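For this view, one protein chain was removed and the others were kept in their places.
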Amino acid sequence: MRKLKEFIIEKLVLISGLASIFFVILIFLFLLKEGLSLFKFVNPLQFLAGKSWYPISEPPQLGILPLILGSLVVTIGAAAISIPIGVACALYISEIAPGKIKETLKGGIELLAAIPSVVLGFIGMITIVPWIKHIFNLPTGLTALAGSVMLAFMAMPTIVSIAEDALYSVPRSYKEGALAMGATHWQTIWRVMLPAASSGILAAVMLGIGRVIGETMAVMMITGNAAVIPTTILQPVRTLTATVAAEMGEAVVGSEHYFALFAIGIVLFVISFAINVTADLFLHRETKKI
Amino acid sequence: MVKFNINDLNIWFGSAQALKGVSMKIMRNEILSVIGPANSGKTTFLRMLNRMNELHPNFKMSGEVELDGRRTSELDVESLRKRVGTVFALPLPLPLSIFDNVAYGVRMHGLKSKAATSDIVERSLQEAYLWDEVKDRLGTSAFKLSGGQQQRLCIARTLAVEPEVILFDEPCSGLDPISTAKVEDAMLKLKVNYTIVLVTNNVKQAARVGDRTAFFLSGELIELDITDKMFTAPSDHRTEGYISGKFG
Partner (left out) sequence: MRNPKRNQKIAFFFLFLATLLIVVPVGMVVVIIVVKGLPAINWQFLSDIPRQGMRAGGIFPAIVGTVYLVLGAIIFALPIGLLAAIYLSEYAKENLLNRMIKLSIVNLAGVPSVVYGLFGLALFVVFFKFGASILSGSLTLGIMILPIIITTSREALESVPQSFREVSLSLGASKWQTIRHIVLPNAIPGIITGTILGIGRAAGETAPILFTVAAFYLPQLPKSIFDQAMALPYHLYVISTQVPNVDEKIRYGTALVLLTLVLFMNLTAIIIRYKFRKKKKW
């Protein structure tokens, strides 16, 4: 009896352990199943490099280049803002902030990560968007820049907490050695801590960018959603994610448009997969080295 | 009467060999002391007797270990460990009350009756000379006890499942001399009913309580003899060197 029970539980535990692999494969398969049908109508190159996205014109034009560029512009902007600030904040928390403040800041950053993206999108609509409109004297504040600023905030918790972990796991002896040689605290941080934690910080940056590329609701609410190839960051853009979220509701199941949105899903899945695997390799290297 | 019969035992952890060709017998109702310097394989030897080494992911072995004439590898591992209990180097109470610590083993082996459990807890604590000190606070956390009390609690916990053999793995390494004396006292009294294998770093302790003593060095059994003889006239110069404190 006891043996049998033990056996059943062990198998159940194993199956659940395998569930993650199963779900990742399942997600990919179902994206492929729906998305690949598109290429009966459009060739993949046309899809990826086509310059116009008019899914409901007749015949539909399904080129996602403007969307890829839209995502790219917003992401680069968000990275430019969030990487320096995020890493600086991680340094402050791990190296400078005294005990109590450190814990409070870490809790605060965790709370930022928890704020739903739709709430941040809403806040962006009533703050950043009108500000940008006034500052740059534009017809609308719904621009790539607004998206970048908002997304920078969504990437920061990821960057700060993973970079902070990486800094924390640098062996104390490195730091003590540098300080003992008469280096100032800042010199130690700049010359010793940052290089020693570099692969972890790189992983933090990549995962932050991953979060930005995948972010949907806030972007959809504040970037204006114009599917044109962007030339400046002060014009409305439309990202890959926002396109899927905004249009799937109207797309007819089984239509070219429907398949195209799944094909965008494949693109997003592949990007996030690549980012996560690489970041994981960096994190892995970090732990091995020490 | 032979309790354990060990024949040409080799054990590896990964590529490192921890025991090399060990053959010996452990007699019923004796106290066998196992001595040797650090990394001599004595703890590996002890943990092999109730197959605790198997918890190590890269464990490999060859050779035979028989308990009462049956190979331990053929026995059900849970009932083997019920018959062969362990007291660890450090006092390791479970995060439970004093009562639940002692009752844990028998409950896991299926005892449901409250009265019977209480009886076993009381008897085990008395056998470990702890009953008088804790009888009024059986419900409090075992972590509230002193180090020596915790170690005697661990002995009581092992006794509660009514083992035939008790393995002591340097049971006094963390204790002061008075607590050590109490634990040694307990061991000598337990000898009547149990077979005891004691791994110790303390050569004097081996001399005080062991009927026979085994000396391990670099994974090999160098010498096994009556304790008095070993400490007065060891047959191997390495044993003599270790006992007299030249190394280790």
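Letters A and B name the chains as they come in the text, with residue numbers starting at 1 for each one.
In this text, contacts are C-beta pairs under 8 Å (C-beta built on N, C-alpha and C of every residue); 3 or more make two chains touch, one makes a residue touch a chain.
In this text the structure is predicted, and so the values were computed from the model without any measurement.
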{"item": "Touch with the omitted chain, as defined above, among B:141, B:193 or B:218", "value": "B:141"}
{"item": "Residue among A:200, A:230 or A:265 touching the omitted chain", "value": "A:265"}
{"item": "Identified contact with the non-displayed chain, of B:36, B:85 or B:171", "value": "B:85"}
{"item": "In chain A, positions touching the absent partner", "value": "2, 5-6, 9-10, 12-21, 23-24, 26-27, 30-31, 33-34, 84-86, 88-89, 91-93, 96-97, 105, 107-112, 114-123, 125, 127, 153, 156, 160, 183-187, 189-190, 207, 210, 213-217, 220-221, 241, 244-245, 248-249, 253, 261-262, 265, 268-269, 272-273, 275-277, 279-280"}
{"item": "Contact footprint on chain B, counting only the chain that is left out", "value": "50, 52, 55, 57, 78-82, 85-86, 88, 90, 92, 94-95, 104-105, 108-109, 141, 143, 154, 157-158, 161"}
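To be clear about the criterion, only the chains that are shown with their structure count from here on.
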{"item": "Distance from the mean Cα position of chain B to that of chain A, given in whole angstrom", "value": "55"}
